[in-house]
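Complex shown without one protein chain; remaining protein chains in place.
In this document, chain identifiers A, B and C correspond to the written order of the chains, with residue numbering beginning at 1 in each.
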Amino acid sequence: MNLLKDAYLKTRNRTVEICQPLTVEDYIPQPVDFVSPPKWHLAHTTWFFEEMILKKFITDFKPFHPDFSFLFNSYYNTVGTRVFRADRGNITRPGVQEVYAYRTFVDASMVQLLSTLNTLELKELVELGINHEQQHQELLVTDFKYILGHNPIFPVYKENGALINDKNAEFGWHTIQEGVYEVGYAGEDFHFDNEINSHKTYVQECDISLALVTNGEFMEFIEDGGYQQFNFWLDDGWTWLKENEISAPMYWHKINGTWFYFTLEGLIPIERDAILSHCSFYEANAFAAWKGMRLPTEFEWEVAADHLNWGSRWEWTNSAYLPYPKFSIAPGAVGEYNGKFMVNQMVLRGGSVATPQGHTRKTYRNFFQPHYQWQFSGIRLVKDKDA
Amino acid sequence: MNLLKDAYLKTRNRTVEICQPLTVEDYIPQPVDFVSPPKWHLAHTTWFFEEMILKKFITDFKPFHPDFSFLFNSYYNTVGTRVFRADRGNITRPGVQEVYAYRTFVDASMVQLLSTLNTLELKELVELGINHEQQHQELLVTDFKYILGHNPIFPVYKENGALINDKNAEFGWHTIQEGVYEVGYAGEDFHFDNEINSHKTYVQECDISLALVTNGEFMEFIEDGGYQQFNFWLDDGWTWLKENEISAPMYWHKINGTWFYFTLEGLIPIERDAILSHCSFYEANAFAAWKGMRLPTEFEWEVAADHLNWGSRWEWTNSAYLPYPKFSIAPGAVGEYNGKFMVNQMVLRGGSVATPQGHTRKTYRNFFQPHYQWQFSGIRLVKDKDA
Amino acid sequence: MNLLKDAYLKTRNRTVEICQPLTVEDYIPQPVDFVSPPKWHLAHTTWFFEEMILKKFITDFKPFHPDFSFLFNSYYNTVGTRVFRADRGNITRPGVQEVYAYRTFVDASMVQLLSTLNTLELKELVELGINHEQQHQELLVTDFKYILGHNPIFPVYKENGALINDKNAEFGWHTIQEGVYEVGYAGEDFHFDNEINSHKTYVQECDISLALVTNGEFMEFIEDGGYQQFNFWLDDGWTWLKENEISAPMYWHKINGTWFYFTLEGLIPIERDAILSHCSFYEANAFAAWKGMRLPTEFEWEVAADHLNWGSRWEWTNSAYLPYPKFSIAPGAVGEYNGKFMVNQMVLRGGSVATPQGHTRKTYRNFFQPHYQWQFSGIRLVKDKDA
Partner (left out) sequence: MNLLKDAYLKTRNRTVEICQPLTVEDYIPQPVDFVSPPKWHLAHTTWFFEEMILKKFITDFKPFHPDFSFLFNSYYNTVGTRVFRADRGNITRPGVQEVYAYRTFVDASMVQLLSTLNTLELKELVELGINHEQQHQELLVTDFKYILGHNPIFPVYKENGALINDKNAEFGWHTIQEGVYEVGYAGEDFHFDNEINSHKTYVQECDISLALVTNGEFMEFIEDGGYQQFNFWLDDGWTWLKENEISAPMYWHKINGTWFYFTLEGLIPIERDAILSHCSFYEANAFAAWKGMRLPTEFEWEVAADHLNWGSRWEWTNSAYLPYPKFSIAPGAVGEYNGKFMVNQMVLRGGSVATPQGHTRKTYRNFFQPHYQWQFSGIRLVKDKDA
């Protein structure tokens, strides 16, 4: 159990570390409904431990504050009325300091609990809480990047060592052989309910790229009029592009004829050989069509994963987010975690520069609606064998 | 080639026959953007033959009217500017009679062409045109049902013999064995580009119902508070239900405590043992969750198809509409037919009482966005083997 | 009472005459929520006589059809549930012929009634019904102009003698002297509740133009960049213009560098000296600002009316539509006629080429929201004396 306590504390401290360069003001805004205030992430991840673990395992547990259970719930309809998602930006109080006090209080209670109790049920819930917090660590980064990146003065998060764009280490193609493969999580360690049950699937022969698409390649697509030609686009993608006047990935700005992009180190000229980030599924799909190729399915990706570098971008697949065989929703609030989102979303595989170390794995299924650009999302191409 | 001409004329006449009970006024409205005016269906199916075939195969072909190519185009971005879909209800002229004259003109030219030319390319395009018109025959029915069914006085389409609700002939379950199956169209006859290439897929063991869900069964779901309990619903479905105040399938009306529904024979009391129709994917999915079962995938459905009655309802599957292996988009306007819709839609299998005879087949992939209720859509359940 | 019967029949026949060039299809669409289907105007004006008069004055009156009271009500909340305004385009049945039969039935009953009863109450209600129908005659014209004018093939209503644009007969300015004036209706004839009570008002000295603004003058405004300079526009007007991409009055189209406009005789080149029509209040106000002048108030207009030609355009004033002193709302449905619209609308004075003869008068207060362009609305300018 000491290992679990260590893992708990390491994760909790990492969240605080990520926030260290933020000002108090940075913690507050919810600029659009899908971006949550950093303060909310800090509180909500804490709420998860208090609500799902401390209230359950500690007799007569006295919560930090009676209102917090209500204020920092997210989607969990099972646990009482929740604050409308779009109103999170309005909650100025409790303030940042009080939320940190809330973290300290819950951490102390958790450490106490983990020092005294050692059951499988507790272990599993703590692991879920840790993984939940890791997911929010990534959202924290993408969300404050959104906040800073939509400020007309483009503030810098951190001068050096921030999450900057990296480059491909390998090139060429890996061939996937046709046949039946086992996919899905089959181990004993932590995993989400959406990646079991391990099951057989049939995969067709194809070549999958070892490198991800770069900024330079994507620039060629733009310069070739990619955003002006409907035939590269899915119909919904074309509508999205027209209605939102999209003409580049998020954070790209053309200033006096030169492309710049906003990074966590500020606004800088685009590097052509850095890996592309912040594209939507629609853009990924259109780029692939323009190349005469396609995106991988999530199973092609998983089958090839051992041959790929991955972990710098969430890679859009052409698989819709759907349940695996015999998927079932756990009873209670924990069951609301994944299953209810299994429509109208596309699967992303891999992981990104913003994903906490050790959080992802090759069976991990991330998912977003196809128009979202604000994650560190990129493109890996596939060629059919005799297409 | 006489067979083709016969098939052509049979289809064309069937369209006219379907419209026979309509008044001139019924041909005009576009009550919501996804419902097209009946007149538009008549003209657009005709336009397809003129634009895609007559203009191509007849030298110096003189179109019926220079404006029609523009007015009756649908999604085909390749063929010049198209009238915005939402404005179709505004085009009162050309009138109904002129559209029928247009049909007569194109039919005469087509008959002439089919009597003199006999090439594979022509044959394939005519077959595409026939199948295209058959699809619009079904849309015609669902669209004028929508128009009549949203008139507060509930007009009757046809007193007897209209498309009324039918009943299950078989009950019980068919077991699908786990294993590799071949799916997709592999024959020589007409088919759409979205159902080839035939390919292998791996299917898990399960039981699929021989009967479709009835009105009576769905009423139990309603009476059990199915529309009030979020845990049965996908998150998007719950939002849809709340925003649109949905509390029953389309055309259901509770009047003084008794359920009625609008049929093409008018407003009548619901028959409990008739097969449920006009539900959305969200409702189908929630119903299955309430039953502790699930919807079939499109491949489970196809693998079991020979053991099932089907053809009375389009059956929602839990498969997203995605390309089959090696799917490629044909060049030109014909290529806009299917591929660009392959995101955010769910596959429906089978066919409905409104589907023209001979139009559908077991590899046929219909698709709609998950919130649509206006098609003759129903529910078939699946049980996992040891779930 | 014979005079009243004659007036009744003359008005009723005039409505039919206006519709004579329409096709059955033209009667059906409601292209936007503020435009009603011509069939609806025919039925609703008839409904008014049936609901407000026949049901009241004829014992055991048997309505033409029990549903019509519900179908053809407009805003009259007092008289039962009404069909949502935006759904009027969906009511294909009763058809056009049945609506004409409804007119014939009600006319026969009205003639019968007017031949046998002669009370002041009846007389006042019939006059209200006649004036109500005259208002709808004008809306009929503006509404089918909208329907035809938004059809990409620009159908012709009537080849000759349609309502075409006319020219100014007088030029120069009329000086209004400062002082107390009596305004509002003070006579014994028919009038609306919004134009009494006659009362004193104080008017400042100014000059009012004898001519209305022409197409040519407005073209100068356009060519001078009037639609690109925010400083001429009210803030709401600028937002409206940006959101709706407005760059000219309604029905104006620039084709290959030449201005055309849609008239009831079809699409023709703009005549520079014809009187401008189909501008919004926002455009009228911006044009006046560009000229360094302003629009008249409704009282300036009324005080000067005897010196002006008017009746070719509804003239936007800079007066908001507000109640006159001691305005009170009549009890019952008749009271819903005017009072409840007295916010967020601007007064128009005069009358237009589409206004039935004898319908308007100098105390007549027309009113619309400031963004509407679809009426035959124009601009008269005012100069302050020492501005």
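Methods note: a residue touches a chain if its C-beta (ideal position, glycine included) is under 8 Å from a C-beta of that chain, and two chains touch if they have at least 3 such contacts.
Quick caveat: nothing in here was measured; it's all calculated off a predicted structure.
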Visible chains that the absent chain touches, using the contact criterion stated earlier: A, C
Of C:Phe72, C:Tyr157, C:Tyr227 or C:Phe281, the residue in touch with the unshown chain: C:Phe281
Residue touching the undisplayed chain, where the options are A:Val24, A:Ile268 or A:Ala330: A:Val24
Touch list for chain C against the chain that is not drawn: 75, 77-78, 180, 199-202, 204, 230-231, 233-238, 281-282, 285, 289, 294, 318-320, 322-323, 325-326, 328-329, 335-336, 340-344, 346, 370, 384, 386-387
Absent-chain interface as seen on chain A, which is shown: 23-29, 31, 39, 67, 70-71, 83, 87, 89-96, 147-148, 150-153, 155
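Keep this in mind: only the chains that are shown with their structure count from here on.
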Most widely separated chain from chain C, with each centre as the mean of CA atoms: A
Chain centre separation in whole Å, for chain C relative to chain B (CA means): 44
CA centroid of chain A to CA centroid of chain B, Å: 37
Where chain C touches two or more other chains, by residue: none
